[in-house]
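Our next item is chain A:
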Amino acid sequence: MCGVSEPRLSVGLRQAGPIPLDVEFGCDAGQVLAIFGPSGSGKTTILRSIAGLYRPDHATVRSNGVAWTDTASGTFVPPHQRAVGFVFQEYALFPHLTAEGNVTAALGHLPHADRRSRADQLLRSVRLHEKANRRPQELSGGERQRVALARALAREPAVLLLDEPFAAVDRHVRRGLQDEVNALRRTLDLPMILVTHDFDDVVRLATHVLLLERGRAVACGPMTTLMSRPDLAWLREAVGLGAVFEATVRGSTNHGLMLLGFDAGTLLAADRRLPTGTTVRVRIPAREVILATHRPEGLSLHNVLVGRVSAVHRDPGIDPVIVQVEVGRLLLLAEVTQDAIDRLRLAPGTPVHALVKSVSIDVVTTDSGLGARDSVTTT
Partner candidate 1 sequence: MGGWRDPLLCVLALVVSADLSDARQAKRAPMVAAAANLSMALTEVAAAFEREHGSRVELVFGASGSLTRQIQDGAPFELFLAADEEFPGRLTGAGLTRDAGIVYATGRLVIFAPAGSPLKPDAQLENLGRLVKTGMVGRFAIANPDVAPYGRAAEAVLRKHGLWEALRSNLVIGDSITQAAQFAATGNAVGALIAHSLALTPELASRGTYALIPDDDYPPLRQRMVLLKRAGPQAQQFYDFVQGGAAKLILTKHGFSVPD
Partner candidate 2 sequence: MDFVALRVSLWLGAGTILILLPFGLWLGRLLALKQFRGKLFLEALLTVPLVLPPTALGFYLLVTFGARSPLGQAFQAVVGHSLPFSFQGLLVASAIANIPFVVQPIQRGFEAIPSDVRDAASCCGLTPWQRFTRIEVPLAWPSILTAAILTFAHTLGEFGVVLMVGGNLPGQTRTLSIAIYDRMQAFDDRSAGVMAATLLVLALATLMTTTALSRRVGVRRV
């Protein structure tokens, strides 16, 4: 089981075919579980199973303690009776209804009199209330996505499901939408499950990750833990390994750098003009980390972290090797050649310095929503 015990949403799916599935996971309120995997790995099927649109041979889906699906006892709640907010890959908006009409369609649980104002409120929350009377054909891709989001939320769902929500959208629009989703996570108290084949989404949005390959969970766990695992060859090939963790902005220097504090020390990264105290999510690619047995001198880089080798992972036939380094509670990853490992005699327990260039520290998200962005959120 991946996740907390007694999570708001717990899912177990198993079948041999036609779409092979073998997963078991949970997602709690406020968590964003990213299901990441290549096309055809069964990601969408999992989402559809949670919504009740697909019925695997063996399945249990429980939300807030209520069984939505339980093949063992023959329970099956039809999709229209599940409080599921589903944002489809191509939004699946109703072409014959306006944006307002689309949102209102999901407000059947409210008395007639209240529907109009609630729809209005929802459209406002995604900043589309001025286009409430437009049909989907008259809206841009990003606008349609926001209508889809508003419609999904109109249901007052117990779980929010997003199927490749940014796949159909331009890169520059994607950032804005990702920020919206992040903001949602903070305001709603829902389990959110996000299916994607784009690792950028994972890094920016997920609190937990489930790596899926041909219907099976290759790995599952909190984002930071997963990203600090040295052995995920699959991930390494797909996106490259590197620790992802949260840090706090402590201030900026007058040399265009900012101080980021984490539990075991501070890092200097390129300044982003963020207010002090902002929580940021940070990624340090393993490729960018150099290890040294002694504290070096005269080097241009700014970050020297003191730690201890906690694991050395060799994938047969692949060089370099991944070394996991413990720095306080942070687990950094470094790509090191076998030759270097032999030379430096690196082994679990060896004290070591991890060297990171300031420019290698990738600030992936900030806590303050739009924050200090140069690009205006356009769609």
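Criterion applied: all candidates are chains of the complex that A comes from, given by their letters.
The criterion applied here is as follows: a contact is a pair of C-beta atoms (placed from the backbone, for glycine too) under 8 Å apart; a residue touches a chain by one contact, two chains touch by 3 or more; residues count from 1.
Remember, it's a predicted structure, so these values are computed and weren't measured experimentally.
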item: Neighbour of chain A by the touch rule, complex-wide, chosen among 1 or 2; value: 2
item: Of chain A, residues touching candidate 2 in the complex; value: 48, 51-53, 78-82, 84-86, 88-96, 105-106, 108-109, 136-137, 144, 151-152, 154-155
